[in-house]
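Missing here: one protein chain of the complex. Every other protein chain is in place.
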Amino acid sequence: MLTQSAFDKEGFLRDLDAWSPAVAEQLAAAEGISLSAAHWEILYLLRDYYQRYDASPAMRPLVKYCARELGPEKGKSLYLLSLFPGSPARIGCKIAGLPKPENCL
Amino acid sequence: MIYTLLVLSSPTSGHGARTAYRFAQAALARGHDIERIFFLDEGTTAGSQAAVYPQDEESRLQPWIELATHHGVELVLCISSALKRGILDAGEAERYEKPAATAHPAFVISGLGQLIDASAKADRLMTFAR
Partner (left out) sequence: MVIRQSPYGSSLARAAVDLSLAMGAFEQHFDLLFMGAGVLQLLPDQDSAGIGLKSIGKVLSSLPLYDVERVYVDADALLRHGINADQLVLPVQALDTLALQELLNSADQLVSC
């Protein structure tokens, strides 16, 4: 369990190397989300996306990437919204320990 | 004619930034409209209220302030370009726990969507490059 100082004012992880599955649980709890296998599938997909493209995805590419990697059933914004309500790309990236978005998109 | 301006050029190097505000002044004087002026990359340093320019040179900040205050021209700094150059408004300074807001209040800090939106509304998009 990381202390509060490990997160910035908006709850983003300050040191991305400190990320672990346990930290993800903690980040998710702060968002009021309890992580299920379905969540984990998307979180690892986000980390995989970041590795592959050196960037966090905006919503549209995330949906497309989910469709490509996990099939058309999961490649839907409604599905992602049901797991990460509000803004799935932003909240998903936060829990997955990816860099804070630069707010350009 | 409705213009949107994109400024890529730094106010301290080259002529792009000066040409941009002179263009804007001339366009307004001739009755054209400026939808928005968007600053990207080095262009965003134009929004710094912390920069000190020589007293005996033309100010590189004042013409922008006049465009905003006298003509209501919207001046938007690209957030990702501005942040990495230390140009922050009060909100971003607070968000990133930095000691001061350095962006002049005549400028707004926002995303690239503001450029895309303004180009869609304009007849002409003019780029002022390095």
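Order of writing sets the labels: A and B. Residues in every chain begin at 1.
Keep this in mind: a residue touches a chain if its C-beta (ideal position, glycine included) is under 8 Å from a C-beta of that chain, and two chains touch if they have at least 3 such contacts.
None of the values given here were measured: they were computed from a predicted structure.
Residue-wise, the contact with the chain that is not shown comes from B:G111, picked out of B:G14, B:G86 or B:G111.
Annotation: of A:A38, A:A58 or A:L81, A:A58 touches the absent chain (contact as defined above). Summarising the interface, chain B meets the missing chain with residues 6, 8, 40-42, 78, 80-81, 111-113, 115-117, 119-120, 122, 124-125, 127, 129-130.
Against the chain not shown here, chain A presents residues 52-55, 57-61, 64-65, 104-105.
The definition used in the following text is that only the chains that are shown with their structure count from here on.
Each chain gets one centre point, the mean of its Cα atoms, and the points for chain A and chain B are 33 Å apart.
Note for the complex: chain A touches chain B at residues 8-10, 102-105. Every residue of chain B that touches chain A in the complex is listed here, in rising order: 78-80, 83, 94-97, 111-113.
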